[in-house]
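Of the protein chains in this complex, one is absent; all others appear in place.
Here the chain labels run A, B and C in written order, and each chain numbers its own residues starting at 1.
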Amino acid sequence: MLNFVNDYSEGACPEVLQRLVETNMEQLPGYGTDKYTRSAQAKIAQACGKPDAQVFFISGGTQTNQIVISTVLQQYQGVVAADTGHVNVHEAGAIEAGDHKVLSIPGVDGKLPAPALREYLETFWADENHEQMVFPGMVYISWSTEYGTLYSKAELEELHNICREYEIPLYIDGARMGYGLVAPGADVTLPDIANLADIFYIGGTKVGALCGEAVVFPKGDAPQYFSTLIKRRGGLLAKGRLLGVQFDTLFTDGLYTRISHQAIDTAQVIRKALQNKGYEFYIDSPTNLTFVVLENQRMAELKQKVNFDFWERKDASHTVVRFATSWATKMEDAQALADLL
Amino acid sequence: MLNFVNDYSEGACPEVLQRLVETNMEQLPGYGTDKYTRSAQAKIAQACGKPDAQVFFISGGTQTNQIVISTVLQQYQGVVAADTGHVNVHEAGAIEAGDHKVLSIPGVDGKLPAPALREYLETFWADENHEQMVFPGMVYISWSTEYGTLYSKAELEELHNICREYEIPLYIDGARMGYGLVAPGADVTLPDIANLADIFYIGGTKVGALCGEAVVFPKGDAPQYFSTLIKRRGGLLAKGRLLGVQFDTLFTDGLYTRISHQAIDTAQVIRKALQNKGYEFYIDSPTNLTFVVLENQRMAELKQKVNFDFWERKDASHTVVRFATSWATKMEDAQALADLL
Amino acid sequence: MLNFVNDYSEGACPEVLQRLVETNMEQLPGYGTDKYTRSAQAKIAQACGKPDAQVFFISGGTQTNQIVISTVLQQYQGVVAADTGHVNVHEAGAIEAGDHKVLSIPGVDGKLPAPALREYLETFWADENHEQMVFPGMVYISWSTEYGTLYSKAELEELHNICREYEIPLYIDGARMGYGLVAPGADVTLPDIANLADIFYIGGTKVGALCGEAVVFPKGDAPQYFSTLIKRRGGLLAKGRLLGVQFDTLFTDGLYTRISHQAIDTAQVIRKALQNKGYEFYIDSPTNLTFVVLENQRMAELKQKVNFDFWERKDASHTVVRFATSWATKMEDAQALADLL
Partner (left out) sequence: MLNFVNDYSEGACPEVLQRLVETNMEQLPGYGTDKYTRSAQAKIAQACGKPDAQVFFISGGTQTNQIVISTVLQQYQGVVAADTGHVNVHEAGAIEAGDHKVLSIPGVDGKLPAPALREYLETFWADENHEQMVFPGMVYISWSTEYGTLYSKAELEELHNICREYEIPLYIDGARMGYGLVAPGADVTLPDIANLADIFYIGGTKVGALCGEAVVFPKGDAPQYFSTLIKRRGGLLAKGRLLGVQFDTLFTDGLYTRISHQAIDTAQVIRKALQNKGYEFYIDSPTNLTFVVLENQRMAELKQKVNFDFWERKDASHTVVRFATSWATKMEDAQALADLL
């Protein structure tokens, strides 16, 4: 059975796991005060080109989004996101459990269109009754998005400028940031992200780690006592080393981006096969997620041999499905899928 | 200056205020255990045709929506509402401060269309990943709506049936219920509401009271220790008599619906004038709220003599405005507005 | 039946109610933007000797405590209070529903002892693990207390100084502030309160109003968009006039303190009788609450003719009970009780 159902099917990338084994019996202080965590923080700050950046490690993406949003927003504010954004759809209410509203705007190809964002903000502030409403207090985007698409540098700059104008932070969910950074046609680097975002996280769970995400405040303006705030939401591991060692390894000698290439290379093989065989793409994505329209009978046959993700019903006889690759996808599996299509 | 800016510009209707004066120095127990509160509860249960109904009084509408939604929903659930619903737009985040997501569906004329609701519920339960999402756990509608429109009895029955099918409660926000009950063409009675809704509130603030809303659980299935839950959210008045006396008066000899007629009669005068003079209605509403398109220059002139509510910009040269009437609107003022139009 | 069960048994003081009647049909803007609210705010600021004070009106005491504590504290902080404090005992979890811990310290006579407070703060900051704990971020006291006792000016100054030293606000719950201000032996004035507290509220519900409390930020440093924050917690009345008119009246010509005297005068009569007849006082209180130890048989007899509050069991044959007076207590009733004792 071939497996393309998601990008978290395996454990950690071997170098990461190896490092956990090597450091396992070292006695280290807890709660993220160990030397590996410090080293990982420094390496990430450097990779971002932001020596003053503050970096924190949190066990998962939903937890990270909940904590960042609930600690950075004022109580009268909500977070603006595309209606397709992960925080609006697939977090089981974690943002609201953190007491904040997601202010959704119709997304296009998984992205938040800058003109729609501007109009939303203008309309809000022009409304005489806006003090009865939830104030837009942060802009959330994901890069790469849940649809595998990427904002160009120009698009990020436009969102950045709107956020500057309205004095609200731009927050980038980078659960799949590695795959975006090495995607064909991507014109955005990690230092670009660090320049254009006020807060972002670099995803580990989907890119080489057993678990864990690295939250970056590139300007060094994290909320005070942020570690305490992470603990208050249950996200602080006693053995902070688990995250420190992993990210220290991922950010040594460019491992994070190096392993990301595999996801893209294998996705390219699949996309080329789909294209050659005349399949209809649901969306044009350059990263590790491929969305395609399958005729239902064809889908059922394929399902016998391949695990993939149901996305949505297109019409009575067609369905949109998703093939996901990752750092762990074998080229031979991608080729086998290509042959099956 | 004529005033049609909202339906809460005056204090209480005179009979209500008079009764507060008469009972003022009586020594009564606190927190809603006094005889007037008991009497009001019994009269409302009777007016609903539901002798087993449980009735509670809460100081305002936002508080009521927050408390009902946060105490009735399970933690993994959210409330489905039209995107124009009060809980989705004008509660300053109170629902999310109560830890729940508003699951919004595009509204039509301020109403939640039954087919869209059904599709939403079907899609949710068919989604393989629905356990990562917020479960639809309640349907919220307002009657009459924020746009002054009304669901017909058939429409309510359809929503009721969908809720039965999916085993989730139907909750009706009746901030302006009085005005709906006596609107021309309305085919819904208070007992109908009590039959079709699982929970609803009868608005006092906008219909004759100084403050206060009556929450009704027609089947007598309020959450346990509901008074404690109201207090926990800050909504329980020590002098519960303030709400008890008011609602006892409003539900004596049909006062509640009697005073509601005045809002409709005066709105009719305004609507007839608008129609005769060829204005374009923004929406066709039979209740106390009238939405009309004004040419901007005309609007500016009118603004000199009349207070009304800006609703939204229609285009570069036209604006949608709202004229609100209430139990307190004088017929001579409605006539004066009609003459000015 | 004589009634001394609590201090919220009647409605509003007649002058207040009269003013509500007089202004009832005036058309006023909503949500606390009306002229009476503005006037009440100015009069309270003046009575406090703080022209820059910001004043807000909220419907009840629990709501006020919840809103002040949850909006002023940082997320990593809790509120320090005597274990007998209202926020720790009788608010049905409203503070925790607002996401904050009450850090309780054993109280003495209902008061928070300054030395215990200082030790608590010192110990917290000296603890190497304090970042795993809830930070003390505010000091809550009530004046007068739930036990009818009063902090002297010197005691308040000591608490004030500790708060300055540790840079945390001192918040005074003044549900019964009026009764404290006119109590025999009280050496604290409203301007003293405004000088020594960072935030306080002046209670209306128990001192002359139908409902409502006035929150004062004497330095004018209320949290931004505080009205929106009040609404988000459900505490903002559409007809803000209801609170504005009441407090405007209470702070005209010293009505607030004038009516407070009646509670003290009647309590004095009761206390003198108790003293003369050799009853054991549970606590020495100069305000409107009198706590006394009754032999159980005596208590049962008295219960036939008088409503009073059970406080706690003292031993197998004795019980502590509370007699409460208020602005509305008739001297003839106090005398009747005195005769019965």
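Some notes on this structure:
We adopt the following convention: a residue touches a chain if its C-beta (ideal position, glycine included) is under 8 Å from a C-beta of that chain, and two chains touch if they have at least 3 such contacts.
Remember, predicted model here, so these are calculated numbers, not experimental data.
Looking at the complex as a whole, the chain kept out of the display touches A, B, C.
Of the listed positions B:131, B:167 or B:339, the one in contact with the omitted chain in the full complex is B:131.
Screening A:20, A:42 or A:336 for touch with the missing chain picks out A:20.
Not every partner is drawn; the one left out touches chain A at residues 3, 5-6, 8-12, 14, 17, 20-21, 23-30, 59-64, 66-67, 91-94, 97, 205-206, 210-211, 228-229, 231-239, 241-242, 328. By the touch criterion stated above, the residues of chain B touching the omitted chain are 31, 70-71, 74-76, 99, 131-132, 135, 223-225, 227-229, 231-232.
Hidden from this view is one chain, which touches chain C at 75-76, 78, 89-93, 95-97, 99-102, 104, 128-129, 131-134, 310.
Everything below uses one rule, namely that only the chains that are shown with their structure count from here on.
Taking each chain's centre as the mean of its C-alpha atoms, the one that lies farthest from the centre of chain C is A.
Averaging C-alpha coordinates per chain places the centre of chain A 50 Å away from that of chain C.
Rounded to whole angstrom units, the spacing between the C-alpha centres of chain B and chain C is 34. Chain A and chain B, compared by their mean Cα positions, are separated by 41 Å.
Listed for chain A are residues 75-76, 99, 131-132, each touching two or more other chains.
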